[in-house]
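Structure below; questions to follow.
Some chains have been omitted; the remaining ones sit where they do in the full complex.
First chain written, first letter: the chains are A, B and C, and each begins at residue 1.
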Amino acid sequence: ANEPFRVGYVRVMDDAQAMLAYEAGLYEKYGLDAQLIEFSSGTDLIKGIVGGQLDIGVLGFSNAFTWASRGADLKIVGGAQRGYHSLVVREDAGIESVADLKGKNLASQKQGSTADIVLKGVMLDNAGLQPGDLNIMGVAPAVAIQSLVGGRVDAAFLFEPYDRIAQLVAPVRQIYEIGEVWPFPCMVVITSAETLEKRKDVLWAALDAQREAIAMLENEPAKAAPLITGYFIKEPVVKSLNQGDIPSEQVIEQAIQTNDFSAKLTDADISRMKELAAIMQAQGILPAGEAFDVDSLLDLSWQQAREL
Amino acid sequence: MADSNASGVASKRAYVVAIAVILLMWQVAAWFLPDFLMPDVPVALQRLWQELQSPAFYEGLGNSMSRLGAGYGAALVSGIILGLVGGTLNAVRSTLKAGIIILQSIPSIAWVPLFLILMGFGNLPIIVVVAIGAFFPTALSVMNATESVEKVHISAARVMGASKLQMLRRVYFPAVTPELITGAQLAFGNAWRALISAEMIVGFSAGLGKSLAYSGEIADMTGVMTNILVIAVLAAVIDQVILERIKHRLLRYQYL
Amino acid sequence: MELRFDGITKTFGELEVIRQFETTIRQGEIVALVGPSGCGKSTLLHMVAGLQHPSSGSLTADGKDVSRPSPERTLVFQEHALYPWMTLIENVALALEFQNRDKTYAREQARKWLGRVKLAGFEDYYPHQVSGGMRQRCALARAFIARPEVLLLDEPFGALDALTRMTLQSVLKDLIEEERPTVVLVTHDVDEALYLADRVLVFSNRPATVLQEIELGHIPKTHDLSAFAHIRRDVLQLLGIDTDSEETITETLQATPQATPSRQGEIA
């Protein structure tokens, strides 16, 4: 019999590997009876891992940092995706650069989410803006798109596939993408130390399955897209502003292509994680004082064993 | 009998008229607002009809109803017990009441972040939040009612030689029933609100609130309106049909 | 059952309600207590019922100390003492059920007693469905069904209108004649006392002491009480109502406002 295994995910492109591994039957292939459990955000998902109701989750590592800093015993066991967060602005808003956001309305993610942290700690900071200089509202991505269409906000900080959808349906253009400027391993695979200790084989099998899914996303996006489109777009076509109807699968395929999926955490990734930890300390999310110990959170034995 | 039937029919008529007026107002709003902000009534009804055919809908409904049942049921039982005990024990009553009033002023939804972490992601945190919402009004109403059982009713039973148990079963319990039911209906309102908002916040496992919140997140206005419709109809049916019927049965003597 | 009151005094905290009350009520005697509002008449009845206890002095029934309620001594209240959630027959049967009698028997007896107070046909009505007079008939049935040896009545007809009250007085009189319990009746209505009682005790203001004792004896009486007009006048005079002059002495009503308790002033 296959091993029962509970995977938490959030319905975003960043988590495509989990959805694809499930839809393409890869978990089964590696001998797992996987159960996919949806969460509305990484901040919710992490509680499932802390509470022991999930075996792994694919989510922003910042969540693991916050909980680890409060005493939860968590492990980051693999990479998933490099952060893709773009700033799209309405064409009539007169925003040419990030610095022009001053005094404008910006739709973003929930406060405390990874997106929110890099938005404030990297994008705004680099442009010399304080969070208080503009009006930031944390809303769901679909609502952000709706608001861009209706003109209630001037700009939105989005990830895939919403960035792509926004550019199709709203009078907006992308002026910034953090992955180009400041690539960082946004999504990682997180588990609890207990699971790692007791169910290492199963865990590694899941990582293998997800690695295969990542390979498909990177190499055969056209094959992967139809399997996961249903997670993001219900209608068969997206009614775009200028290009007529576009098949939904095509939108998702493009979204997959813009993302940079990777099962491995490189040294560069790890140093980014440390930079971000410092930012989180500055924002008061992590306790100030001593530098946050990122290394003790990492368990890279799987990628070492697989010689990635 | 004939009388109460007649008024029953009259009020059914009032409900039908009221529903028609509400739907009309909605449709008028839909005419003035763009489609993606407010769907037409027929569109929403059609979606509703589709939903009623999908097993996913019944899964969510089942989840919500079992959480409601567990939370509300637990609250009723414990509220009645605590209320009866508190109402008869003079020593602890005022402290107990003060405690209830203080804890009651915390919206039960505020416990969600705490319980999510303490109890994890099962049904438990939602059930507990629902139970907390319903517990306080039940306990308070039973306690107040027990305290104010008419003295002459107690004296009369004592004079007739009632034992403690007979007193409880035949005097206290029926005497508090009217207020208990009022409290239970109030409690139902709280439980229902707590259920929907907890499900909206918790963002986990299918349910009515989750489905509503999700429709909102994907900006699916038809979905939002259908979900609101389902929530409204369910609450109205539970409160106005089921609870009212139980009330009429238990308090039959008042309606003759 | 003979009731003996021996130097009964009752105080509630500071408030002395009854002072040194002495009397003996013979088996089968019908005694009426009249007196101003708040003078302690109900308190006295509650002590006989065993619901309250004298602060000092002794109260015995057939020589035994009255310490707790017993179906032998039953009490009829002014109003609202029927359970609204039970039908009339259930209310009456309850008195027997509380004594752990068989349910069917209790129901049968209850039906019989409802018949005796002329409520046949109303067995399955709830109290709020019938008139105040009918409710008090039912209360009488509930009291008599247990065949009490002492019947205590606390203004049983005080809430009824004058005509209904007279009818019920007759009903009560008949029941007493047939069952012959010892009766203590508290009333504000001097006519009621004269019509029903063998002996009338007139109480003073609080602390209650006996102002006058009127022995009428157990004689047949009708509602036409013109034969007792002089007694009636005397009693009313004791209670502050002067029947001789056109003017009523209302000075006693001119109590200083300060003396009035903040709830339910006690005068007029």
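The rule we apply is simple: a contact is a pair of C-beta atoms (placed from the backbone, for glycine too) under 8 Å apart; a residue touches a chain by one contact, two chains touch by 3 or more.
Predicted model only: the values in this text are computed from it and were never measured.
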| item | value |
| --- | --- |
| Per-label copy numbers for the whole complex, where each distinct chain appears once | A x1, B x2, C x2 |
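Just so it is clear, only the chains that are shown with their structure count from here on.
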| item | value |
| --- | --- |
| Touch-based graph of the chains, sorted into line, ring, star, complete or other | line |
| Most central chain, judged by mean C-alpha position against the global CA mean | B |
| Gap in Å, rounded to a whole number, between the CA centres of chain C and chain B | 47 |
| Distance from the mean Cα position of chain C to that of chain A, given in whole angstrom | 84 |
| Intercentroid distance (Cα basis), chain B paired with chain A, Å | 39 |
| Per-residue multi-chain contacts in chain B, two or more chains | none |
| Touching two or more other chains - residues of chain C | none |
| Touching residues (chain side chain B, partner chain A) in the complex | 36-37, 116-117, 119-122, 202-205, 213-214, 216-220 |
| Chain C contact footprint on chain B (complex, rising order) | 150, 152-153, 155-163, 166, 170-171, 174-175, 177, 251, 253-254, 256 |
| Complex contact set, residues of chain C against chain B | 46, 49-51, 69-71, 73-75, 77, 80-81, 83-87, 94-95, 97-99, 126, 128-129, 142, 146 |
